[in-house]
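Only one protein chain is missing from this complex, and each of the others stays in its spot.
For clarity, chains are labelled A and B in written order, and residue numbers in each chain start from 1.
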Amino acid sequence: MSVAPKNNSSSDDSKALTTSALTKDLISTAIITLLVLIPIVAMKTVIGQGIISIVYRFGMAFALTGIVVGTRLFLHLFVWHKAPSAGSKSTLTSGLKSVSFSETITKYIAPGLLIFALLFPVFTFFHPIWDKRVMDLAVYILIYIMLGWGLNVVVGLAGLLDLGYVAFYAVGAYAYALLSTVYFPQWFGTGILPWAFYITLPVAGLLAATWGVVLGFPVLRLRGDYLAIVTLAFGEMIRLVLVNWFSFTNGPQGISVPKITFFGLPFKDAPGSFSDFFGIQFNRIHFYIFLYYVILTLALITYFVTKRLRRLPIGRAWEALREDEIACRSLGINTTTTKLTAFAIGAMFGGFAGSFFAARQGFVSPESFVYIESALILAIVVLGGLGSQIGIVFSAIAIMGSFELFREMDFMKVVLPSGTEPIQFRMLAVGLAMVLMMRFRPRGFVTKREPTVFLKEKKSVSGDLVAEGHG
Amino acid sequence: MMNWTKDPELQVQHLTMRFGGLTAIGDLSFDAGRKQITALIGPNGAGKTTVFNCITGFYKPTEGMIKLRHPDGKEFLLERMDDFIITQKAKVARTFQNIRLFSGMTLLENLMVAQHNTLMRASGFTIGGIFGSGHFKRAENEAIEKCKYWLNKVNLTERADDAAGDLPYGAQRRLEIARAMCTNPRLLCLDEPAAGLNPRESDELNKLLLSIRDDHNMAILLIEHDMSVVMGISDHIVVLDYGRKIADGTPNEIKNDPAVIRAYLGVEEDENEVAVGSVKVADLVNEGLAVHANVPTRTVPKVSASPKKPVATKTVVKKPAAKKGGRK
Partner (left out) sequence: MEYFLQQLINGLTLGSIYGLIAIGYTMVYGIIGMINFAHGDVFMVGSMVSFIVLLALGVTGGSGAFMIIFALALVVVIAMLIASVYNWTIERVAYRPLRGSFRLAPLISAIGMSIVLQEFVRIAQEGRPKPMQPLITGGYELMHRTLAEGGDFTVKISNMQIMIIVSTLVLMTVFTMLIQRTALGRAQRACEQDTKMASLLGINVDRTISITFILGACLAAFAGLMFLLYYNVTDFFIGFLAGIKAFTAAVLGGIGSIPGAMLGGLVIGMIEVMWSAYFSVEYKDVAAFTVLVMVLIFMPQGLLGKPEVEKI
């Protein structure tokens, strides 16, 4: 909130700056910032030994207000009142340059990223950061890239704002957990267990897709805000059921599940394991590298299937649906099935990712599937640029990577009040990023839309023309 | 020239549409002939677009029957069908009063979307397409050929790979017609295709519509305010006012119909009608049908693309109640 008032009143920004107006503006900024900060920040309630007391932190509140007012003064003096012609001119030319520049570079971005991703574990092999933490982070980022790509089908292509995407992630995870711990041993005996992940994966995807259709069906007629809130409600309902249906899901305690194996060979320091079979030294890193390649494969499947679907009539219908639903119906497109397929395909990828998540974690509990996860995935898609697959890669790396950075930023502790860790600020930063992104770059990092078919020459469509869906 | 009743493509019978207490269309019946351009005209708010929405299934009529007959004898009762099924099976395509293009997609993509159902079948409902079946490749190439044909027809080949939203207004109207034609319709419903076009563009539009009628054997149903278009190309005109049909006939018959002129100009019968009428006069001046004592006569000749002389204003105003046989 501390940055809040500095973006005030875009309409007065162009007005000429007089000293009295500036003073007035700064004083009102200061008052508002103080009102925002005083009770919440300056009067911290502390619970200790059965007594609640207040710790007064007026100094901090005034310091923050000073920062906000100072920033606003800076913006007034050096940014907002600069002659607009010069500013817009420079952005225009740089815009033009960046178009041609980006068009040449986009050709190489995707293959470059792919090669990098394929070789990533090898890099770590030669480098001292050969470290399971780095691999684990890479796996973590890839899960979110995959989730982002899955949600992108629903939000970015079909234009349906889904705030309950985590539900399908949960369905996939629990499908794996329940099948591998309860049903497979019952049906096929425990011998199947090492293979559980590979058998469950398609089942989990199908189950999630079915849920996508089941939850998608009632919301077909809804748009925009209504659709968002209903999908949010569905997501929460599924989580609440997972929490409360104790006999089936083991409630909040969660379920321990077998971890992923190398096609039947477990990763452990024992006979019959992966290292034993290949006659190499046991190392935990093998597990992480294998996880990495599994999730990379899954993510690439998501990528290429989606890319392919975009060029098929179904994908084009999704995009047309995002642009104008009524026009779609007037062209004989069954918007019901079109929407449902979008929900189903998106959910299926979510289910795959969920299944993988469970197999990586070795444990599932409802706690992993809260609303904030959905919001996070949505943030990744939005920041990446709705509909852009490459953009999602960058935003997932940026967001997930910055989470890790927040964890590392010990030096920040000097600035922060005692008892707060930088890591606590990560969701605050995500929320702020969503707001600021909508304000300054609403189309995300990648704003261009690639046409799916062309006669003579492939020209990207400017983001300003692309509708983001009414729902 | 009464052949629209003999073998009509579209029969609208006793169509009534009510919104709450408001009757937007009351007991409307008319036919649209095969290979004919049927124009639906009337003052603003007469219910023309509502008729379109009923025919294309966007509204479910309160009462009445809308029957479509293909030349091969297949019959469809449109009031019972969903909007997208009407386009799919009954082969009715439409455009919209406020253009509804997929503005972020290229022209070519817009036309490809229109062939969705054909392509969907060819792609084996996506499954074949995902594995790149040759059958789908061929179907896609055919679809692109068709897009090329229609882009050429509406003079937009040069801009095939541009975003539809980048097109100027007149071109967007043409593209919308091309897109509707890509669905292989039998009946094409155009909602004010000439709105906002300059005279040259509306001339081109006339040629395009005539070619669609003659070269593609299509029935066209047209809502239009631009009388140069209506009188120039329609075979049959149906006039609506307050949701009711007040006249139905050939352009010549309509031009002489006192009920039509009364509806457009307003007569001092009751206050309400006068008010509506006086608003309309201004529009009519622009549209060329205005025939009013206060309006200079030079606006009149625009009406008569046909040799018939314009209607004498005075007689009409004096005999407001006279009803002619033109009303059925």
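What we mean here is this: a contact is a pair of C-beta atoms (placed from the backbone, for glycine too) under 8 Å apart; a residue touches a chain by one contact, two chains touch by 3 or more.
This one's a predicted model, so the numbers in the text were calculated from it and none came from an experiment.
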Residue among A:Leu77, A:Leu240, A:Ala270 or A:Leu405 touching the omitted chain: A:Leu240
Given A:Gly112, A:Pro202 or A:Pro218, the one touching the chain that is not displayed: A:Pro218
Missing-partner contacts on chain A, residue numbers: 1, 4-5, 7-11, 32, 35-36, 38-41, 43-47, 52-54, 161, 163, 218-219, 221-222, 224-226, 228-230, 232-234, 236-237, 240-241, 243-244, 326, 371-372, 375, 378-379, 382, 386, 420, 424-425, 427-428, 430-435, 437-439, 442, 467-470
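Going forward, only the chains that are shown with their structure count from here on.
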Whole-Å separation of chain centres (CA-atom averages), chain A against chain B: 47
Residues on chain B engaged by chain A in the complex (per definition of touch): 56, 58, 83-88, 93-94, 96, 100-106, 108-109, 112-117, 119-120, 123, 126, 129-130, 136, 144, 148, 157, 160-166, 179-180, 183
Chain A residues touching chain B - in the complex, by the definition given at the top: 305, 308-309, 312-314, 316-317, 319-320, 323-324, 326-335, 341, 449, 451-459, 461-462, 465-467
